[in-house]
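One protein chain omitted, others in place.
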Amino acid sequence: MLKRFFRNRTFLVSFIILLPVLIVALIGPLIIPHDPLAINQNAVLKGSLSGYPLGTDEYGRDILSRLILGIRPTMLVAFGATIIAFVGGVTVGVIAGYARGILEKAIMRTIDIILCFPPILLALMVVGFWGAGVKNLILIIGFLYIPYFARITHSATLQVKGLEYVQSELSLGASHFRVITKAILPNIMSPLIIQISLTIAAAILLESGLSFLGLGVVPPDPSWGQMIGDARGYIYNNPMYVIWPSLCLGVTMLAINLMGDSFRDILDPKLKNR
Amino acid sequence: MLLRFVTKNIGVAVVQIIIVATIVFSLLRFMPGDPAVLVLGTERGADPEAVAAMRTTLGLDQPLLTQYLGWMTDIVRLDFGQSLFNNIDVTTYIAERLPKTLELAIAAIIIGAIIGISLGIIAAVKRGSIVDMIVSTIAAAGMSFPVYVTGTAFILLISLQLNLLPASGYTEFSEDPIGHFQRLLLPAITIALPLAASIARMTRSSMLEVLGKDFVQTLRAKGLAEKLVIYKHVLRNAIISVITVIGLELANLIGGTVLIEFLFNWPGLSTLLVEAINNRNYPIIQGSIIVIAAFYILINRSVEIIYGLMDPRTR
Partner (left out) sequence: MVKKFMTIFILLFVVAGVLGACSSNEGSSEGQQDNGGSEGDKSGGSLTFGLAAEPTTMDPYIQNGTHGRTVKLAIFRGLYNYNEKGELEAELAESYTANDDLTSYTFKLRDAKFHNGDPVTAEDVKYTFERILDPESGATFKTELSIIDSIEVDGDKTITFNLSEPSAPFVHYTALPESVIVSKSYTEANIDDIATKPMGAGPFKLVSWTQGSNIIVEKFEDYYKEGQPYLDEIEFQFYTEENTRVNALRAGDVDLVETVPWKDTESIGNTDNLKLESANGPFMALQFNTDFEPFSKPEVRQAIAYAIDRNAIINTAFSGRGEPIYGMATLEGYMGYDEKFTTYFEHNIEKAKELLAEAGYPDGFKATLLSTSQYGMHEQTAVAVQSELKKIGIEVELELPDWATRINKNVEGDYQFLVVGTSGDITDGDWMSNFYTGGPARLNNSANFDDEQINSLLEQGRKEVDPAKREEIYTQLMERAMELSPFVYLSWREQSYGMQENVNGFVNLDGFLSFQSGVTLEETYIED
């Protein structure tokens, strides 16, 4: 199975890009050349200095160190939110699929309502009263993406539950848990995995968008979106300040999107016959 | 049967809008920040008595339930109340700003659709070739760079360096049609890029799906020219999914233009909402979110209705 992934060119390329990103995210604090919070008021907005290869920001802080550390909150939010969305969504979807009747309708309609709210506006309002920060972002973004997983799981549950062999298993006394884990979930692994990659991408965009507006990761801790937002005003003073995090964010997003593409290529049954 | 289907859908939409309205109302009341204090000006503190008097004037000292019921009954008559800062109707504000967001969204969709569909067709027809790879990568890239990054890059390059277009702002079409479009172009293109990307991908995969179907082989065996096969038959079948995507993207856009309107100083509904949030201007916040959600719900419902009309099985 794994071989199939690595044989796909797109997957390979995205994997090569993302692996170092993940590694740097993990060992970040060990490899940063400077304290990312250390203000150096005499060296603000320099393009490149000895010891500061990527230059400094408006506080004279090392951009390279901040880029390295900036991966972590973004990844934390991306994965944290996706996990919440996945667990929450699958649970809710299964319950809805099983329960039928009014409970099902209520759940699905609630899902629809969550989808009604433009994510960035709802996030703005909620951040407004809960405050910003990684923890709150994970919760809000995770919550906003539950519907996507719920829908997939719900329709799959309906489908699988109706299958003959499942009915017979149930009547023979198999537990629901078995049915869920052995019959339903494996069936929707593909769309779930694809949705996971979509959600990770969306979460990163949303977090960076909020950080760009100043409502995401709390300063002075860095995040790529926040750096771009701060750097935007300094384009004339030090253009590299905005270019580095933009490149990092863009390339990482590209890799994630390509990886999601490759998943779809490999796993989507409709395209299997190509 | 059909009527019941449509009515049920509309009924559901109305209920959803009411629920959204209620959620927004409650969320707002729990947000810290007192509108009365903000109305009186934050440069200099106001007396506690002045604040209390203002709260009474604004109707904020009444019990929540009374406020809620009063507001709901007004909504039904399409009366969204007045701004807390002056006596201008919320509907006036919304009527002023909504068309500008719609214009931006529609312009972006048109540009995005033209680019996206064209690219998607090329990629599908030339599947597996270098062209396909390039197009697919461009599409992936288009979706990967956040709009605030590409927007900033455009402003820098096209307005400030090359001086081709104004950097921001809005002029009325009636006053200055050319200026109007000049200011529309950059923000519309910035939004159109990721749209084009996702439309291209959808077009490509949808066309590939149809191309794999048996009837296409039949048409080719019959000797039909390839161009006709592609455009007259394959595209027509593939386009349904694409239109669905376009519809959903449009729905997303209505509330999703916040970053662009912010960057380009485009006076649309999203910036109205953000300013209102900053000012805790409850009636405007509530009114705007309801309008945005209503659009979203209605477009989604319409897509479902259209699907239902075209494919009776899904009813």
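For reference, chains read A and B in written order, and residue numbers begin at 1 within each chain.
Here is the rule we go by: a contact is a pair of C-beta atoms (placed from the backbone, for glycine too) under 8 Å apart; a residue touches a chain by one contact, two chains touch by 3 or more.
Please read these numbers as outputs of a predicted model, since none were measured by experiment.
Enquirer: For the chain left out of this view, which of B:I117, B:I199 or B:V303 touches it?
Expert: Checking each option in B:I117, B:I199 or B:V303, the one touching the absent chain turns out to be B:I117.
Enquirer: Using the touch definition up top, pick the residue from B:T137, B:S159 or B:N252 that touches the left-out chain.
Expert: B:S159
Enquirer: For the chain that's not shown, point to the residue among B:F5, B:Y68 or B:F85 touching it.
Expert: Selected residue, touching the omitted chain: B:F85.
Enquirer: If you put the missing chain back, which residues of chain B would it touch?
Expert: Touch set of chain B with respect to the missing chain: 31-34, 37-47, 49-50, 53-54, 85-88, 92-93, 96-97, 111, 114-115, 117-118, 121-122, 155, 159-160, 163-170, 176, 178-179, 181-182, 185, 227, 230-231, 262-265, 267, 271-272, 275, 277-280.
Enquirer: List the residues of chain A that touch the chain left out of this view.
Expert: Counting over the whole complex, chain A touches the hidden chain at residues 37-39, 41-42, 44-45, 58-60, 128-129, 131-132, 214-215, 218-220, 232-234, 236-237.
One rule holds in what follows: only the chains that are shown with their structure count from here on.
Enquirer: What is the distance, in whole Å, between the centres of chain A and chain B, each centre taken as the mean of its C-alpha atoms?
Expert: The computed centroid separation for chain A versus chain B comes out at 22 Å.
Enquirer: Inside the complex, what are the residues of chain B that reach chain A?
Expert: By the definition above, chain B touches chain A via 12, 15-16, 19-20, 23, 27-28, 30-33, 136-137, 140-141, 143-146, 148-149, 152-153, 156, 201, 205, 208-209, 212, 252, 254-256, 258-259, 262, 270, 273-274, 277, 285, 289, 292-293, 296-297, 300.
Enquirer: Provide the residue numbers of chain A that touch chain B in the complex, in ascending order.
Expert: The contact residues of chain A facing chain B are 109, 112-113, 115-121, 124-126, 128-129, 201, 205, 208-209, 212-213, 225, 228-229, 232, 235, 242, 246, 249-251, 253-254, 256-258, 261, 264, 270-271, 273-274.
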